[in-house]
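Please see the structure below; I have some questions.
Then we have chain A:
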Amino acid sequence: MLHKFAHITDCHLGAWRNPKLKEINLKAFERAIAICIEENVDFIAITGDFFDVNVPELDHVKRAVEILRQARGYGIEIYMIYGSHDFTASTVSIVDVLHSAGLFIKPVEFEQIRDKIRLKFIQDQKTVFKITGLSGRKSGLDTEYYNLLDMGSLESEEGIKVFLFHAPISELTPIDLAHGESIPLSLLPKGFKYYGGGHLHRRIEHKYDDGKSMIIYPGPLFGSTFTDLEDTAEGEKRGFYIINYDNDNETIRAKFIELKIADIILHTINANQNTIKQIEDKICAVVEQIQDLTNKIILIKVKGTLSSGKRTDINFSKFEEQLLAKGALVTFINRNSLVSPEAAQVKVFSTSIEDIEKKVIKDRISSFKIDPAIKDDKVKNFIKSKLLAEKGEDTANQLLLALKMEKIENETASDFQTRLLNNAKFVMEFSDFR
Partner candidate 1 sequence: MLNDIISKLITELNEGIDERDLGGPYFDRIGYKVFPFTIDKFHQIKGDNTSIRNMVFIDGGNQELIGAPNFSIQLNRIYFNIFSGKKRIIQKVLPNKIEFFSATFSTLRNKEIDYDTIVFPVKDEWNKYLPLQSDLSFSAKDRANFTGTMREDIQRVASISRRFAEWNYSRFVIEEILRENDILIADGTLQATFTHEDRYLSGTQASAIKRGVIFSGLSKTSSLFTTTGLSLIGSLHKLHKDWDIDFNKWCYYPVAEGLISSHSVVIFIVKLHERADHIFRYEIIRDQAKSMTVSELYDILNNLAYISTDLTFPGYPYGLVDADDNARVRNDEVDVYRMLLLSEISKRGLWRKFSRHILSTDAHDILNTLKAGGSVR
Partner candidate 2 sequence: MNEDYCCGEIITGETTKLVIRQKSNEPIEIGDILVEDRKDGKIFLQVFDLLYGSQISRLGLENISGMSLEGIGTGLDWIEPHLRNYILAIAKSILHIATVDKLPRNPKVLPNFMGPVRRLKEHDLNFLSKPKNPLYVGKVRTGSKSLNADIYLDAVDVFSHHILVPATTGRGKSNLIKIMLWNVLDKDFCGILVLDAHNEYYGKHNSKGLRDHRKAKDYLIFYSPNPTHGGYTLVINLRSIRPNDFRGITELSEPQQEAMDLAYNTYHEEWISIILKSDNGLKAVKSGTLNVLRRKFDNILGVYFDSDDQQIKCRNKSFSDTLGESTIDEIVKALRAGKKVVVDTSVLDDQAELLIGGIIADKLLHHYKKAKEDGNLENLPVISIVIEEAPRVLSEEVLRSHGNNIYSDIAREGRKFKIGLTAITQLTSVIPKTILANMNTKIILGNELAVERSSVIQSASQDLSSDDRNIASLDKGEAIISSNFTKFAIPIKIPLFEDIVKDSQEPSRHKIGVVS
């Protein structure tokens, strides 16, 4: 008997300030669900970061709900776990509301037996699959929870099992995505037929357990950062997976369904030791050179050290407008890696803001030390556990994420402040200190 399900991840609905990119992202999800319906999949597994933030703009929520309901309308069950973006424990997240509304099943029920977490399986009604999983956690806690899993119960469960998770696996993570903490492969419970992963914005397929099972990260449907778009332009395919399982001969096959909602073109300009004029000329040449950019996303990356002048001396907007005028759908000139000669103190060079943020944080945290005037051991221990070294970096990154959310329409300033503060407090885990 054949069974089929779809695996989608990291939709990051609501990401992008640019409304067009936001829309493309949503469209990618819409397209993916439409294919799932066409393919008549038995169920859809979504492995986290469904929304980009825990309380996204409501119009996006509305659209997402409509799309999900479409699938439900065709009798396709949806199993969804949370990621690191779409959920926060301090307040109710929109995705919780969707769950409460019965739009999807969260296969993360568990019971605590002594000091172990025993995950419960959900038997899919239409297929042979038993599904369980673990939502994404703040960085660092993933490993802790996986270590607490009652592996015996997971591995001894009879049946064809699917494990959904939202965490990077160290052995499979590409080097450029190896920023935060990852879990070792050995922490995944053995004996599952399929391991559906989320969080890594790259498509990764890995045959596991001597080829008897698969671990797959589908990657995002479109992407939520310019780095994602650059990767796409450089050949990274975006989409999702449809998994076919033949119960009779117990074989599993994974088919990647590529989604190309918009073409992306990337040009890189080496501006090392160039003058402002030279750089402008080069950008100009590229702008002129690009033909047929209708409805395409045009990315230009300028990198290097200026021979003189400042980055702000270049009118990048002019070129972006020129490209838009030529018909480009969206245009962005990435100048994060272009530095002026005086910016020698800035030792961080990267092409992505997120990367820069992480590196600057790392740089600053590395020189942070406990004030010797502090004598209280409780305070010292708290600082050590939250603000120093790698833990300090994690806290800073999480705070950035927690404070990144935007004010919701009609939300008062006071309510917004409270929401931000609660998120921040949750990150700092001040209750632990008290």
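Quick note on selection: all candidates are chains of the complex that A comes from, given by their letters.
Following the convention adopted for this analysis, contacts are C-beta pairs under 8 Å (C-beta built on N, C-alpha and C of every residue); 3 or more make two chains touch, one makes a residue touch a chain; residues count from 1.
Bear in mind the structure is a predicted one, so any value in this text is a computation, not a measurement.
Among the candidates 1 or 2, the one in contact with chain A in this complex is 2. Partner candidate 2 is touched in their complex by these residues of chain A: 89, 106, 108-110, 112, 115, 117, 135, 143-145, 147-148, 151, 170-175, 177-178, 182, 184-187, 206, 347, 366-367, 389-390.
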